[in-house]
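Every protein chain of the complex appears in place save one, which is left out.
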Amino acid sequence: MAKKIRVLIAKPGLDGHDRGAKYVARALRDAGYEVIYTGIRQTPKSIARTAVQEDVDFVGLSLLSGAHNELFPAVVDELKKNGADDIVVFGGGVIPQEDIPNLKKKGVQAVFTPGTPIKSVIDFIEEVRRHK
Amino acid sequence: MSFSEKVTQGDIRSIARALSIVENNDPEKEELIDKIHKFCGNAVVWGVTGPPGAGKSSLVDHIITRLRKAGKKVGIIAVDPSSPFSGGAILGDRLRMQSHAVDEGVFIRSMASRGHLGGVSEATGDAVKVLDAAGYDVIILETIGVGQTEIDVMQIADVIMLVLVPGLGDEIQALKAGIMEIGDIFVVNKSDKHGADKVRAEIEYMLSLKQDNETGEKKPVIMTSALKDEGIDELVESMDFFIKKISDTGDLERRRKKRIELEIRKILSRKVEEAVHYNLNLENKMKKWVSSVFGKENSVYHIVNSQFGKIIKEQKAK
Partner (left out) sequence: MSLKKIEEKKKEWENGTLKPVLDKYPERKESFSTGSWLPVERVTLPEEFSEEEFLSKIGFPGEFPYTRGVQPTMYRGRLWTMRQYAGFGTAEESNKRYKYLLDQGQTGLSVAFDLPTQIGYDSDSDYAVGEVGKVGVAIDTLKDMEILFGGIPLDKVSTSMTINAPASVLLAFYIAVAEKQGVSRDKLRGTIQNDILKEYIARGTYIFPPKPSLRLITNIFEFCSREVPKWNTISISGYHIREAGSTAVQEVAFTIADGIEYVKAAINAGLDVDKFAGRLSFFFNSYNDLFEEVAKFRAARRIWAKVMKEKFNAKNPGSMKLRFHTQTGGSTLTAQQPDNNIVRVAIQTLAAVLGGTQSLHTNSRDEALGLPTEESVRIALRTQQIVAHESGVTDTVDPLAGSYYVESLTDKIEEQAWQYLNKIEDLGGMVHAIEAGFVQQEIQDVAYRYQREIESGDRVVVGVNKFVIEEEGPKDILKVDPKLRQVQMEKLAEVKKNRSNETVEQKLNELREGAKDPSKNLMPLIVDAAKEYASLGEICGVLREEFGEYKESIVL
């Protein structure tokens, strides 16, 4: 049986706006993936440990409070510390275009800004799966 | 260190990987179980089941806290149904246990009930072995008790907690009969809500109708409120007491042996079936057989016996 793709959707930091994260979780479920949602107020450490325990293929981070430049790379670092740098990290939320190159440099492989259709996220996941 | 050694040494990444291997029925699965099985047997498996909305995960969250305080390492396997439409799943049980995410002594794994080859019970059984071999003292297996699959999964547990809530009303009767049978300890959660006592009364009535063959004692019914963190100590004590009781009477050993037997039979069935299908080249021949029956040339039994007969002859010849 083909391996199921497992995705962790997480909200790092104090931002409590979870409408987008919940939508993405549901839509990815409808696309056939197994989705684990952590809820709000997660620390980079708890996100990384969850990702490792659940042996996910992807971690999707949602953040609307502007703290992405600090918190997204922190999650990538924590994953590295746990020996899980093969887990692909992507992000979404209120993230200015000009911050994206730096995030990518720090290990966030894709950033989906407001207005992006969910299809783009699914295409990204499938693209990565094809290459693995 | 080999992979299986890393698992038994408690390396989180390796444990997680091992769980994936057994879940996906990867080729390395059997070898892995071969290597780790002698490290199994230390863990006690608690089953937690009940209808959706009963607050199982919230209860488990509190139970984990108590067990950690008692110095136990806890593994949790939370099984949720996959969508029959997309095959995907949202695994939301661990949400309510996330406060334990950074505790080194807690391992939480979410599993979807997806069409496992061999059924989700085989995968879950192996997952329990992995956590057992990795050194967890208590393994909590959480499922939604609504179907036969979930009942099968629960058979893996040494002690089974059935969680109900007020507001289900007559649905207790509607609950799959098998679930009421397998419960060792009954919990009425959300006990502060209206109707909680009625639920307790209904459970006690149903229990009184059955004879407790094993111990002749009454099965406990415990009132809890996960929201208020009430009744949890009593619940944990009750589970511990039950385990001790069945250990002392030799019942635990009996249950485990019975479980192993069931497991062997199941795997055997599966493998035999796989082998026969392969041997008969089943998938390719099926269309022809169906046409032959539909066209009234042969009966279904004739088809099966002639094909099956072939195998028996071949085996005897070998």
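Every chain is named by a letter (A and B) in the order it is written, and numbering of its residues begins at 1.
Following the convention adopted for this analysis, a contact is a pair of C-beta atoms (placed from the backbone, for glycine too) under 8 Å apart; a residue touches a chain by one contact, two chains touch by 3 or more.
As the structure is a prediction and not an experimental result, all values here were calculated from the model.
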Key: Touching partners, among the displayed chains, of the absent chain   = A, B
Ask   = For chain B, which residues touch the unseen chain?
value = 53, 58, 90, 92, 95-96, 99, 194, 227
Touching residues (missing chain, whole complex) on chain A = 13-19, 22-23, 25-27, 37, 39-41, 65-71, 74, 94, 96-98, 113-115, 117-119
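Everything that follows uses one rule, which is that only the chains that are shown with their structure count from here on.
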Inquiry  = On a C-alpha centroid basis, what's the spacing between chain A and chain B, in Å?
reply    = 30
Task = Spell out the part of chain A that touches chain B in their complex, as residue ranges.
result = 1, 3-4, 25-26, 28-39, 42-43, 45-46, 49-50, 52-55, 82-84
Note = chain B contacts chain A in the complex at 12-13, 15-17, 19-20, 24-25, 82-83, 85-92, 94-95, 98, 101-102, 107-110, 112, 114-115, 117
